[in-house]
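Note that one protein chain of the assembly has been removed; the remaining protein chains are unaltered in position.
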Amino acid sequence: MAFLRKTRKVAGVLASFIHVDAAADAVTALKARGHKNFVVYMAAPSHEIEEALDQRVSPVRLFTLIGGLTGCAAGFGMTIWMSYDWPTLVGGKPIASIPPYVVIGFELTILLGALSTVAAVALFSVLMGKRGIAYDPKFSDDQIGIFVPASPDQIAPTEQLLKAAGAVEVRHEVA
Amino acid sequence: MRTLAIVLGAVCAGGLVAVLVLGGSRSAAQTTKPVADSVRAAVITDTTSLSGPRQPIFFRHDIHAGQFKIPCQYCHYSVAVSSEPGIPSIQTCMGCHLAIAGSDSSAKTEIKKVRQAWSEKKPVEWVRVHYLARHAHFPHMRHIKVMGPNACATCHGDVSRMPQVFRVNNVNHMGFCISCHVERKVSRDCSVCHY
Amino acid sequence: MAAVTHPSAAPTHEITQTHAEVTRDVVRTLETASRGYVILLLSAVALFLVGLTTFGVLVKDGLGHAGYNPPVFWSVYITTFVFWVGIGHAGTLISAILFLFRSPWRTAVYRSTEAMTVFAVMTAGLFPIIHIGRQWIFYWLLPYPNQRFLWPNFKSPLIWDVFAISTYLTVSTTFLCFGLVPDIAAVRDKVTGWRKTVYGLTSVGWRGTDNQWRHYSRAYLYLAALATPLVLSVHSVVSWDFAVSIVPGWHGTIFAPYFVAGAIYSGIGMVLTLIIPLRRALRVEHMITEYHFDNLAKLTLLTGSILFYAYMMEYFVAWYSGSTFEQTTFYRRAFGPMWWAGWTMIICNAFVSQLLWFRKIRVNLTALFTISIFINIGMWFERYVIIVSSLSNDYMPWAWSQLNPTWADWGILIGSFGWFGMWFLLFAKNFPIVAIQEIKEMIPMPRKRGGHH
Partner (left out) sequence: MPDEAPSTIDRRKFLTVLGATGGGALALSGCSTDKVERLVPYLVQSEDQVPGVATWYASSCTECSTGCGVHVRTREGRAVKLEGNPEHPVNKGKLCSRGQAALQGLYNPGRIKGPMVRNPDGTFKLVTWDDAIGRLAAKVTGGKVAVISGAGAGTFSDLLAEWTTALGGRLVRWEPFGHEPFRAANKRVFGVDKLPAHDFAKARYIVSFGSDFLDTGLASIENQRGFAQSHGFAGGDVAKMVYAGPRMDLTGLNADEWLAIAPGTETALALAMASVVAGERGGAGALASVLAAHTPAAAAKETGIPAERIERIAREFAAAQPSLAVAGGIGAQHAGATELCAAVNILNYVAGNVGQTVDFAADLGSGDGYAALGELAAAIDGGQVGVLLVHDANPVYALPRTSRFADKLKKVPFKVSTSMFLDETSALCDLLLPHHHALERWDDSAPRAGVRGLMQPVMEPVFDTMAAGDVLLKVSQKAGGALARFNAPSYQAHLRAKWDALGAAQGEKDAEGFWHSALQRGGVFQAAAQAAPAAIALAADAGARYAAPAFEGQGDFVLAPYPHSLLYDGRGANKPWLLENADPVTKITWHSWVEISPETAASLDVRDGEILRIVSAHGSIEAPAYVYMGLHPGVVAVPLGLGHTAYGAFAEGRGVNALDLLGAPAGDFVSYLSTRVTLEKTGKYRKLASIAGVPRQLGRGIAEAMPLAAAKKGLTVKEAYLEEGHGEHELNTEREVVALKGWSEAQHQATKFGNYAGDHPQWGMSIDLSRCTGCQACVTACYAENNIPTVGEAEILRGRELTWMRIERYWEGGEKPGEPVSARFVPMLCQHCANAPCEPVCPVYAAYHTPDGLNGQVYNRCVGTRYCANNCPYKVRYFNWYKYNLMAWPSPLNLQLNPDVTVRARGVMEKCTFCIQRIRGAQNQARLEDRPVRDGEFTTACAQACPSDAIVFGDVNDPESRVVAAKRNARGYHVLEETNVRPAVTYLAKVLHSVEG
């Protein structure tokens, strides 16, 4: 969405890796160096790198749970309330007859559960997503990318580190 | 990702608005705007500004029912015994208007039309104001029986103040009937009206 | 590096490709359409228009044009409705359930099956509207605030349907789009010009950062977890449209599992019918291999056998119940005026599926394709038999009558295939029909230290 975005570029170093283990090494090294907010680009999630990063479990699950529960409540609430709002007798059954309403409750559980999950992902990616950082199409293809935001004086050593880890290409982005 | 968020937001907002709007439409507001506040019905020169459909004869309920206090049932003779209120026959009009020719000029001209209709044996074709779909049966007599002979205004508005009858409530909206039935704790079983 | 696995080679999920090749091959499927594709698409649209016209006539004059013969008040439309809902299920099964089971072979096919799900359910969703007497007020089935103060009857299975189907449509669509995002991003980074813009927009700014992956993978897992019970529920609910009624031949406790199995069976049938030609058309034979077909076939065999059991049970229970109504219904189902339909269903579903015990048949695409056609026909007839033959002879002999479908029935049926085909073809040409990212996930990336980790 480049054309939507008016954030100024972040200065830093962008390294590309062909080898997954190299990228993992780089990550470990960076963490060792105390780098926090660097970004790793992956075409597909890789266990090695995830291990190297070892992040907390995504909070998305909480949203799924809340959504699901809301849906369930809504399902039963709606059906029962609507039944008594205009009591109508059918087939000699109770005005509000729970067993059939389970279906509605269940469906809404799933529906809201799913929607809130997706909403959560969007939310987190938008909130926590870093802006103006460099990217290279290769990363969606067959290379792993690491971008380390760095102040001018930091650039050289970081480059060093990444090269040492086995980056095939390192270029630095100026603000 | 941001766009995704925007889209989702928009959808939710839209849904919310829709619900509010539909919900709002439930309450049928009852607004009768008084045309003449004195008992003496006003002389009306400009009829174009009046609300309600233009009738072939400018029959003024505000004069007949308002000023002269003629009870509704004098003309709408069957409302207490039948589901139909009864549109008065020209004969009924002529009962008085053989004698009464009208005070002012406008009245005179209108009354002439009545007499003409009578002599030509051509019934007047009134424009319908209140319409009820035919799959709903509304027994006028029961409502008059329960709510008294002057209950007409409940649905039709204060006709005695209308120079030209206009629709105050959409009596063809089921919600209008139901809210009243709920309020008065009388049956709202479907088959009371629909059969 | 050899791009194609030889048909003779033993089925395997070793993908002998690099990430780059995967991207390339998949993006290639989105290039300009071949003449064959265009012809297919146009014919699909034509069929859809046939259906549209028929619908127009129905709305104008009433349902009378369709061959309803009371007491058969539901016939071809509901049959086709259930048929399409059923088709949908295989998709979710493969994409969600097998995802939870971590079965590797789903990867290559799940995208196409998921698309099939969405479009099948989209098709099915039209039928409740088409078949009702006053189509223009179908929305009265939705619980929306109105000036009449009226709410729908949540005790009615048809309302369950409304919720089940719409939920299913929403969730499976979400699931599909969600899964598409990284792949679209991959495509975005390969194409140029206006297409780049379009894919750029549709990829909603995906870059595959560690952060995005972190939430994404989790969410995907949960979606799969939610979709799994959903898929089982949906066809159960559809089956209850019938099971909760008192019509002999409908009123069966076995219906929910029976229908779910049938749904998956028919769904896989449709998957096979679609994929076998598609993989050739899109030249992805090396990604969707015998290995996948072998597994699909096994699944077919399993569900087919469940159906076999269910059929036997139906007849057994009818006999065992001692209820003359049930007995008559099932006797007439096999030997009555509609015996031909009854046996079509049993042969196509119960018997034909048993051929898949043989591996030779499982890996022979021609055989599989033929069988899949049998399955499609058989499963349509299953619903036809259940609905029509049960209705045509229930409690009152005096009211018994037979159905004579008319052009209006076939018109809508054809139209539904057109509608489905149209969407599926459009999808296949414009979105990665094979899941790039998941395939890559399975391909070990090159390592500088060599060997495995």
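Labels for the chains are A, B and C, by order of writing; each one numbers its residues from 1.
The definition used in the following text is that contacts are C-beta pairs under 8 Å (C-beta built on N, C-alpha and C of every residue); 3 or more make two chains touch, one makes a residue touch a chain.
It should be emphasised that the depicted structure is a prediction, and the values quoted were computed from it without experimental measurement.
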From C:Leu141, C:Cys348 or C:Ile439, residue that would touch the chain that is not displayed: C:Leu141
Selected residue (touches chain absent from view) among A:Thr28, A:Thr88 or A:Gln154: A:Thr88
Interface residues of chain C (partner: the chain not displayed): 61-64, 67-71, 73-74, 128, 131-134, 137-138, 140-141, 150, 152-153, 155-159, 162, 241, 244-247, 323-325, 328, 391, 393-401, 404
Chain A, residues in touch with the chain not shown (by the definition above): 84, 86-97
For chain B, residues in touch with the removed chain: 77-78, 81-84, 86-92, 117-118, 121-128, 131-137, 139-142, 145, 187-192, 194-195
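Here, only the chains that are shown with their structure count from here on.
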Distance-maximising chain from chain C - centres being C-alpha averages: B
Distance from chain C to chain B - Cα centre to Cα centre, in angstrom: 56
Set of chain C residues in contact with two or more other chains: 149-150, 201, 204-205, 212
Multi-chain contact residues (two or more partners), chain B: 1-4
Of chain C, residues touching chain A in the complex: 18-20, 23, 143, 149-155, 159-160, 163-164, 167, 170-171, 174-175, 178, 182, 185-186, 188-190, 200-201, 204-205, 207-219, 222-223, 226-227, 229-230, 233, 237, 240, 436-438, 440-441, 444-449, 453
Chain C-touching residues of chain B, taken from the complex the two chains share: 1-4, 19, 22-23, 25-26, 28, 173-175, 178-179
Chain C residues within the chain B interface of the complex: 144-150, 201, 204-206, 212
